[in-house]
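All protein chains but one are shown in place.
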Amino acid sequence: MDLVSILLGGLAAGMVLFIVSVGLSVTMGLMGFVNLAHGAFAMLGGYVIVYSMRHWGLAFGAALLLGFAAVAALAVVLERTLYARLYRATELDQVLFTIGLVFVLIALVTLAVGPESQRVVLPAWLDGQTDLGFIKYRTYSLALIAAGTLLMLALWLGFERTRIGAKIRAAVDNRRMAESVGVDVGLLFTLTFALGSGLAAVGGGLGAEILGLDPQYPLRYLTYFLIAVAVGGLGRVTGVFFAALLIGVLDFTLKIYFPKGGTMFIYALTLVFLLARPQGIFGKAGA
Amino acid sequence: MKTKKLLTLALAAGCFTAAGALAQTVKVGVVLPFTGVGAEFGQQVDRGIQMFMKLNPGAFGPYQVQIVKRDSKNPSGAEAKTAVQELIAQDNVDILTGFIYSPDAIASAPLVTAAKKPMVIMNAGTAWITNLSPMISRVSFSMWHAGHAMGEAAAKSLRAKTAVVGYTDYPPGKDSLDAFKRGFEGAGGKVVDAIPMGGPGQVPDFTPFFQRAKDKKPDVFFVFVPAGDHAVGVMKTYTALGMREAGIKLVGPGDITQDIKLQAMGDSAVGLITAHHYNADLDNPANKRLVAAWKQEYGANAVPDFMGVQGYDGMAAIAHVVRTLNGRIDADKAMAALKGWKYADSPRGPIMIDPQTRDIVMNEYLSELVKVGGRLVQKNIGVIPAVKDMCKELKEGKCAQ
Partner (left out) sequence: MSRPVQTAVQELAARHRLRWWEALPWVAGLAAYFLFPGYLAFGTQVLVTILFALSLDLVLGYAGIVTLGHAAFFGAGAYTVGMLAAHWGWSEPLTGLLAAALVAGAVGLASGWVLLRTHGLTLLMLTLCTMALLEQAANMFSGLTGGFDGMPGLAFKPILGLFEFDVLYFRSQYLYALAVLFACFILVRLLVYSPFGRSLTGIRENLLRMHAVGAPVRARQVLAYAISAALAGVAGAVFVHATGYVNLAVLGLERAAGVLIILILGGHGRLYGAFVGAIVYMVLEHTLSKAYPTAWQLGLGLALMLVALYARNGLLGLAEDLRRRWSAR
């Protein structure tokens, strides 16, 4: 199998991982909050996107925007009412809370919609194959690669070049100092949480074609999201980007040549990598 | 004060049980995953049970049936075992049924042997499960039913010479591989590669595995993945890689064309050939009736699938036992009644419980997916009647007990 196909396949898989996990990295890095319910926001977004396309006939792009907005709004409500109370709590209590929240959300979705997985109907322009000249490849994978890269650039620009981005980076690096300089950290928290969850929602919708979409989604893929965040380094958008791509490509390649190894490779590679570089790709040493 | 309340409660409970005994209530314990990854399947089997009760109100004669449901939660076997133990020790059920996952049935086998309670398996497909206890009978399938049949059909009907097998790396997958290989090579074909494709827990990206299969250029690519979302991924990858244009036919057991997932596969699935004991498009009066009633009860988009039918037939078996034994369930007599039981009115055609192995004997239908009026429909292209579980017939591996 030629190298380009392998690369494209791995990149596409990695992009989905990136889009869902980047929100988790930022919230965990900025807020220091262990939000294990992140996958649930992705799931909710996926459901909103699929349903609005199926029942209201929304176009794919419009559905993605709706998913982002709806879940971001929900995230703001939850953050102000519940999450904010646990900022001072121990990590363990945050784990307990967010796992409880996941159970509640899974149960609510199952009761409302049923346990069946949802089908995604891609618009015609995303289906089938595209001829790139040197290779014909699945259009949707190419679209994912493009979308992920654009998103990464947008986030990077946002964090590096805007004032709000600077404030967020400051708060991630040293919250106390940022507060004493007059940064409204509480507002930043809410905004970042909304952004992170909204991105997860978009990821849930975009990835539904590959990862599927059913009430068990939040728990099934939690490990992968956490791995991408840990390997990328907390709070580092570029870190999560490269980590997710690396995981995607390596997993893909190894599965072709050593199918017996199965999912072992991701875990083994993560293990070796984190032992060699505990702070992740771009994390601060000694963090 | 509290003692008095307790006494009253106990008395009431006693009266209820006594009244129950008078009305000959048969208690059936149903162990299914109602939550967790198997919730979808549990729901299908549960609906099948309810459909049977609805469409055959006289099936149990004058006897009452009380269904006690327990959630088996996850496929670890431990929850199912605890549920079965309590159904036996606390709820005093007469018959146990359900069991989607093989570990659930395997873990419960010693319990039903010790307690002498008949266990009617409505899904769990590992071939040697029925050997684990004389109390176990199965109305669903073993991986060998479809796998072996497909292997033979691929060699004989499709005239394929070479095949690559892709399978999810866990016992039903390996069973399917062995079954297909036996059937295919027994009919003159050759399996050139067997590719394990990840575990049952998550749907992997099938692209690397399918690419490897494509490079081997076989006539036929036999794929087994667990029923559910894996199948949808299989179809999409097959199309995305252009394997049909490369002349590689995709075949598999009906697990990959489960009716509740079928329409999600889209046009990419047209031409897929499967062998299975049931699909919702089977043309017989019992099935037409079932599909119509199902849609009326559960919505126009709902559809019975092989798991739903297994729930249906399982209740038919239990009804037979209840009527034959006049509502008094004795384990040995129940097993005797089940052995050799024939049911001509099943939505999947005539079925029978093999008196030797207590496993199911049924037709395997060869089907091709076609598009009719914008919907995917299974077109029947062949029938293999009265297929037994070949694993136990040929005494392969662990089946040789």
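Residue numbering begins at 1 within each chain, and the chains themselves are lettered A and B in the order written.
Following the convention adopted for this analysis, a contact is a pair of C-beta atoms (placed from the backbone, for glycine too) under 8 Å apart; a residue touches a chain by one contact, two chains touch by 3 or more.
All of these numbers come straight from a predicted model, not from anything done at the bench.
Asker: Out of A:Ala59, A:Ala73 or A:Ala107, point to the residue that touches the absent chain in the complete complex.
Answerer: A:Ala107
Asker: From the listed residues A:Val4, A:Ala59, A:Ala73 or A:Val95, report the one that touches the chain absent from this view.
Answerer: Of these options, the touching residue for the absent chain is A:Val95.
Asker: For the chain left off this view, which of A:Leu7, A:Ala69, A:Leu86 or A:Leu126 is in contact with it?
Answerer: A:Leu86
Asker: Of A:Leu8, A:Ala72, A:Val120 or A:Leu234, which residue touches the hidden chain?
Answerer: Looking across A:Leu8, A:Ala72, A:Val120 or A:Leu234, the contact with the absent chain belongs to A:Leu234.
Asker: Which residue numbers on chain B touch the omitted chain?
Answerer: Chain B touches the chain not shown through residues 34-35, 39, 69-71, 73-78, 81-82, 85-86, 88-90, 102-103, 106-107, 109-111, 113-115, 126, 132, 169-171, 199-200.
Asker: Residues on chain A that touch the omitted chain in the whole complex?
Answerer: Within chain A, the residues touching the omitted chain are 28, 82, 85-86, 89-97, 99-108, 110-111, 223, 226-227, 229-230, 234, 260-264, 267-268, 270-271, 274-275, 278-280, 287.
Everything below uses one rule, namely that only the chains that are shown with their structure count from here on.
Asker: Once you find the CA centre of chain A and the CA centre of chain B, what distance in Å lies between them?
Answerer: 36
Asker: Tell me, which parts of chain B touch chain A in their complex?
Answerer: Touching chain A from chain B are residues 35-37, 39-40, 42-43, 169, 195-199, 201-205, 207-209, 211-212, 215, 228-229, 232-233, 236, 240, 242, 260-261, 263-264, 266.
Asker: Can you name the residues of chain A that touch chain B in the complex?
Answerer: Of all residues in chain A, those touching chain B are 1, 5-6, 9, 13, 107, 110, 114-117, 119, 121, 129, 136, 138, 141, 209-212, 214-216, 220-221, 252-253, 255-256, 259-260, 262-263.
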